[in-house]
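Only one protein chain is missing; all other protein chains are in place.
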Amino acid sequence: MKIAFPATGSDLSSFLDGRFGRATRFLIVDSDTGSFDILENNGNAEASQGAGIQSAQAVIAAGAQVLVSSHCGPKAFKVFQAAGIPILQAQPELLSDLLDKFRNGGLAEMNGPDKAGHAG
Amino acid sequence: MKIAVASGKGGTGKTTFSVALALANRDRARLVDCDVEEPNAHLFLRGGESTTTQVWASVPEVDASLCDSCGKCTSFCRYNALAVAGTAGLLVFPELCHDCGGCILVCPNKALSERKVLRGTIESRVIDGTLELVTGRLEVGSPSAPTVIRAAIENPSALQRRVTIFDAPPGTACSFASCVHQADHCVLVTDPTPFGLHDLDLAIEAIQGMAKPFSVVINRSNGDDDLASRHCRRRGIPVLMRIPERREIAECYSKGGSLLDADPSMGERLRALLDDLHFHVSGGPIL
Partner (left out) sequence: MSPKEIVVLSGKGGTGKTSLTAAFATFAHKTVLADCDVDAANLHLLLTPRVTETGTFMGGHEASIREADCTSCGLCAELCRFGSVSEIDGWFGITNCEGCGVCVEFCPAKAIDWKPSVTGTWMVSDSIAGTMVHARLRPGAENSGKLASLVRKLARDQAQAQGADIVLIDGPPGIGCPAIASLTGASAALVVTEPTPSGLHDLDRILDLASHFSVPARVLVNKWDLNPELTERIETLARGKGCSVAQRLPYAKEFTQSQMAALPIPLRFPGSELAGRIEEIWKETQSWTMS
């Protein structure tokens, strides 16, 4: 299964980025093999609103089937919901630890956006 | 002739001045409130029957049977108002849409059509049969101020007045520019404070960029040697009028009264001011 993590670094020894729309990059990880692709998240500097929408589209286009994130705004949430992609809530922990938690079913699903619409 | 009354800084007396100018010249001029985010002129000019028109913008609506999620519209949109949500197809975010219509044109499958969304209202009133006021009002939360400003300006004059006074939005950016752009002359209202004068210079920079003629009115003035007068003299900027700093004027304003209520003699000066401006702009008297 392909899982998207907003990441502070470029491999599984980095941490979950506390942001979604303005995260520097995403790691798209294959939960079976542990291999991953890096999806850089440029081009959101221009948007005063809607950065989450762009990131959501990019993550979906990269083939992610699940998103693991600490936050999600309402517009991005709408996009994931429409695409049938669950968002699992997590703290900014080590990605390798989160991957283990995912495999053991230890991450809960986000039922709604946890932030009001925001810019920045 | 169209006169825009603007100011770099908010709160200097732009609406106070434009309301008084319109009242003193009601037989030959009308007022259009273009400060659509926070219109205030109507608070001082009350009464009369109003007609309201709505300002609609067109946001895209997708026909899912025709959309193949090619993403051309999402790449085109500069405002992130469209998103392809995987196999679920296209999502629209109307609150981000700036009504440019580009996505509808760009779609190769003609899957997008227009849906009307309310962006603002234009209210037109004639007070006591002589004073015409048009008020533009932006819907709270809408991003489309310039659209509503243009609609207010294009509203036809009920009384066929030859002179239109625009109460412009404050600031020096696109809303202000979309209003001043339509005028023949811009009157900038300032007060003799460092903030007021700092922002006056920025407004002048913007106006010079548009090659518009302008002049200045000093509100809450302490005399012709106050900070603002010296500032204008040094720069060779013509000062049309000084409105003195007086507690009676402030109190009158706080009760919803106009400058003419506080000082009726200002009426004559405001008529002469409009005559002068008209000569300047059109080379002749107001007929």
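Quick notes on this structure:
By written order: A and B. Residues from 1 in each chain.
Throughout what follows, contacts are C-beta pairs under 8 Å (C-beta built on N, C-alpha and C of every residue); 3 or more make two chains touch, one makes a residue touch a chain.
Source: prediction; values computed, not measured.
Screening B:100, B:260 or B:281 for touch with the missing chain picks out B:100.
From the set B:108, B:238 or B:256, the residue in touch with the chain omitted from the display is B:256, counting the whole complex. The chain omitted from view is touched by exactly one of B:21, B:91 or B:177, namely B:177.
Listed for subunit B, the residues touching the missing chain in the whole complex are 8-12, 15, 37-38, 40, 43-44, 76, 78, 98-102, 105-106, 138, 140-141, 143, 145-147, 150, 169-175, 177-178, 181, 193-195, 198-199, 202-203, 205-206, 209-210, 250-251, 253-256.
We take it that only the chains that are shown with their structure count from here on.
Rounded to whole angstrom units, the spacing between the C-alpha centres of subunit A and subunit B is 43. Listing the residues of subunit B that touch subunit A in their complex gives 74, 78-81, 83-89, 91, 93, 96. By the touch criterion stated above, subunit A contacts subunit B in their complex at residues 46-47, 49-51, 53-54, 56-57, 60-61, 75, 78-80, 82-85.
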